[in-house]
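All protein chains but one are shown in place.
For reference, chains read A, B, C, D, E, F and G in written order, and residue numbers begin at 1 within each chain.
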Amino acid sequence: MIEVGIIMGSNSDLPIMQETADILKELGIVFEMTVVSAHRTPERMFDYGKSAHKRGLKVIVAGAGGAAHLPGMMASITPLPVVGVPIKSSNSIDGWDSILSILQMPGGIPVATVALNGGKNAGILAASIIGSSNSEVLERIIEYKQTLKEKVLRTAKEMEENALNQ
Amino acid sequence: MIEVGIIMGSNSDLPIMQETADILKELGIVFEMTVVSAHRTPERMFDYGKSAHKRGLKVIVAGAGGAAHLPGMMASITPLPVVGVPIKSSNSIDGWDSILSILQMPGGIPVATVALNGGKNAGILAASIIGSSNSEVLERIIEYKQTLKEKVLRTAKEMEENALNQ
Amino acid sequence: MIEVGIIMGSNSDLPIMQETADILKELGIVFEMTVVSAHRTPERMFDYGKSAHKRGLKVIVAGAGGAAHLPGMMASITPLPVVGVPIKSSNSIDGWDSILSILQMPGGIPVATVALNGGKNAGILAASIIGSSNSEVLERIIEYKQTLKEKVLRTAKEMEENALNQ
Amino acid sequence: MIEVGIIMGSNSDLPIMQETADILKELGIVFEMTVVSAHRTPERMFDYGKSAHKRGLKVIVAGAGGAAHLPGMMASITPLPVVGVPIKSSNSIDGWDSILSILQMPGGIPVATVALNGGKNAGILAASIIGSSNSEVLERIIEYKQTLKEKVLRTAKEMEENALNQ
Amino acid sequence: MIEVGIIMGSNSDLPIMQETADILKELGIVFEMTVVSAHRTPERMFDYGKSAHKRGLKVIVAGAGGAAHLPGMMASITPLPVVGVPIKSSNSIDGWDSILSILQMPGGIPVATVALNGGKNAGILAASIIGSSNSEVLERIIEYKQTLKEKVLRTAKEMEENALNQ
Amino acid sequence: MIEVGIIMGSNSDLPIMQETADILKELGIVFEMTVVSAHRTPERMFDYGKSAHKRGLKVIVAGAGGAAHLPGMMASITPLPVVGVPIKSSNSIDGWDSILSILQMPGGIPVATVALNGGKNAGILAASIIGSSNSEVLERIIEYKQTLKEKVLRTAKEMEENALNQ
Amino acid sequence: MIEVGIIMGSNSDLPIMQETADILKELGIVFEMTVVSAHRTPERMFDYGKSAHKRGLKVIVAGAGGAAHLPGMMASITPLPVVGVPIKSSNSIDGWDSILSILQMPGGIPVATVALNGGKNAGILAASIIGSSNSEVLERIIEYKQTLKEKVLRTAKEMEENALNQ
Partner (left out) sequence: MIEVGIIMGSNSDLPIMQETADILKELGIVFEMTVVSAHRTPERMFDYGKSAHKRGLKVIVAGAGGAAHLPGMMASITPLPVVGVPIKSSNSIDGWDSILSILQMPGGIPVATVALNGGKNAGILAASIIGSSNSEVLERIIEYKQTLKEKVLRTAKEMEENALNQ
């Protein structure tokens, strides 16, 4: 069953949002992915938000750049948790516009914002939200973090050996 | 006939948006004013935007603070020009969040953004938009600017006299 | 059963984090609340993070100001979703330090960041995370958003009536 | 009849301002385009501003980078609405200088500011200003937004099909 | 003979610009002071700038807040050195708007910008410009800096004595 | 006689400071140019500053990047006007560090700051400082501004002709 | 024997720098404290820096606001470690000017920068520098951190008890 809906404001956001898809796949979570533009297809955005929890989705991950209204508008329509991914688009002001448009939501309508261009982290956060009531998924996250740790330990070992030879 | 619709995201934006109302009154332009929240009443926002030009409005002035989505969302729904007023609300980050959320709209959906807390300027801009095809209103704007000039000249004269006595 | 752990870096963060507690209470979610300092009690932080999911917690909400390391460090220790609340403390640089220290986490370790001083929104986000797999809680969130909407509509009506009388 | 005057501070602003020209052409609005430098040809700027509404112009679109004074000075001279386009020029500080010099106008003299490098959006805004009292132009804007929507829907369909095959 | 012209965009800038007047008086330099608004009295600004060097002025000190165009426009009209004073006005964004509008002038038209609210330093800079070809004034600046030094030395002595008693 | 001293913190600042040299040459002003590092050769900086006005210099132009202390320190040592050029060096934070280190001088010690990388404008400002008491140099600045104007008028004419053919 | 020299650019920095003095006293480290202005008493600054290590000082703590050159200039003169304290003075731009002027030192001349207004932390850092080769002082720092920890644990206990009673 599809548990995560990945949406983005524009086709140009795909390289970042594909990272969300990739990590969700790696963590065994079923997702769908499409374009929903707050500004160009507002009705479609409404329909998506109104029906998401009825279709069984558990989390919506929304990425957008510039004056990024998609994550916040989605959060105003759905009762599900919305993870927002600020994207540094071409005419962005170093990403500040996207970050602040997503993060600074008014009281009552939160968006779970991740780092600039943080597509991968959005997927991990979506997984941990599902994992908070699904012990099997939680276990996969624990394992995933274990692999991160092991990779660092291997790198550390290599660097220490190289340092000795300097 | 009502030509300008003034809307704001929250009651707390009223002190700034009242300045829009006051200057429009002074310039003899009929307006309506209400609260429309992008995040708390998205359907109402849609209805307002869809019907505005059919009801004879010529400009919409929208004020909002924080992650300010109202002006941009309104611009995505209506074909009318939308004037956006960034408002420095209580938990705002010096107003940057509101400015960037309103200004940095993607290609295709402009918002005519004015200065932070620029309620008065939003009203003058709305009047000049109406004035661009209404010579009577244009004349009133020319007169208004003339009064601004005269006020400066009086102040200048006073200051020069004071300076002489220093 | 306790489902949300609210932690904060310092006693001075309480006014913001109490808002998390208040809204969770209103939404009928059981929580615990305490001080855990990343910098002054690192071992305590570790113990808290290591045991949280074993004690049945589903979400951790962590607030901190300045160089705010608590949310991110907690996210590195627990597999549960961590909601981070940037707090504008006394020597903060307009809150930028706290926002960026919480938001800009490296790949692999996300923090679900909410707005500056967004204690209330952190509680709502925690509730919606729980609600994503608990239909009763989801229903309460839908109702909560309905009350927000009704409040706006009442305010709108009042403002429209006042505007008529201007 | 020429309805929009496109002016820019320097030849180097042309790539952005050509986008204004292109979209106005697409929307069937007649325009003129030239260089008017606030700092290098102040008299010419004055003449342009003084005569614009007498020559039948309805909107002036002014683009400039750095300490961008052209849009604001133009707004101080003409009673017409002035659309300002901040341009990220070579020694600009990420565009902040241009944005703030155009946006933060004092009370009485608004500039309708669009996004950084938002030449295209400036043209659409100019068109919607004309459209606010010209139903034929308004209709073209409605159609233009419809094409934006259809493009997004096609992209969405493609992405959904690709996602199924991942 | 009047050697320095102090101008400001608005009466509200007087507290800062009075500091310029005060230090010039202290340094024995004759000045005039008035209001010249780039946006409200553009013709007056032109006349002032065109005639300044003919009237014998040697430096123009111009203060303004927000989108502060007065110093830069004045520099485009006069061949004299223009000292610009960014002023943190009420709706300013922490003074950034004023600083960048004055500092970031395009090639060919410099403004000698001083610190935010630096009215006093503008006066000292104007004096040192005059002093660069007037050995008597130069001598007074050398003496002025000597008094600054002595004041610090007295403070240092007091603090050292207090520290001994801690 | 040498009237302007051009100094810079490091050899890497030369491309920007050469622009100062070039425009001074064009304006017929004699200068010297060298490296003086506030942090690496503090004694040399002192000697330079102490002797500059005695050697007949009238203006010092100082360029530096990062935590740029050279212009401000020079201003603390010499009674001459110091023009500061912020330079966007390799590890600079978008030039903000250099701008603020030069601009935000304390009361008593002004630096005449020009735009980021504004080597050319620094030269023009130095010339206008000399011109303020030298009518021949003043005349050359008036002529220089005239050539800027004519260049813009030529460009304007070309663009207007091109626009007609679009 | 005096081991730490506390210096500051101005008397107005004393409230912050007194915190350095207080914590050094608490940690049993002997210090001296005075005013040394980079811009008003450059020779005194030189003398201080040249002699510091000869007089037996081991660390210099320097606080300054605005374009804060004292810490960096001191670091260019002395071979001792210099701790820099950025101070948010009255006309500072939110402290950014002071932070960047102290932090962004060029290669070769580091300043050990602490947080904005971080007088207390500067003292602790000075102590830990001394402690790095003095086991008795190191022990006192370990104890000091222990008291910080115990204070947090007491606060935590109180908050947990209060939370139970909510």
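By our rule, contacts are C-beta pairs under 8 Å (C-beta built on N, C-alpha and C of every residue); 3 or more make two chains touch, one makes a residue touch a chain.
Quantities reported herein were computed from a predicted structural model and do not represent experimental measurements.
Only one of C:76, C:132 or C:155 touches the absent chain when the whole complex is considered: C:76. The missing chain, though absent from the display, is touched by one residue of C:33, C:85, C:109 or C:125; that residue is C:109. Only one of G:9, G:42, G:65 or G:131 touches the chain withheld from this view, namely G:131.
Touch with the hidden chain on the side of chain C covers residues 9-10, 38-40, 42-43, 46, 65-67, 69, 72-73, 75-77, 91-93, 96-97, 100-106, 108-109.
For chain F, the list of residues touching the undisplayed chain reads 10-11, 14, 21, 25, 32-37, 40-41, 44, 66-67, 91, 93-94. Touch with the hidden chain on the side of chain G covers residues 53, 58-59, 76, 79-81, 83, 99, 103-116, 118, 120-122, 124-125, 128-134, 138, 141-142, 144-145, 148.
Keep in mind that, in the parts below, only the chains that are shown with their structure count from here on.
Interface matching across E-F, A-C or B-E places the copy of B-C, with more than half of contact pairs shared by residue number, at B-E. If each chain is reduced to the centroid of its CA atoms, chain D and chain F end up 34 Å from each other. Between chain A and chain E the centroid-to-centroid distance comes to 51 Å (mean Cα coordinates, whole Å). Multi-chain contact residues of chain D (touching two or more other chains) are listed as 10, 40, 66-67, 76, 91, 93-94, 96, 99, 103-106, 108-109, 115-116, 118, 145, 148.
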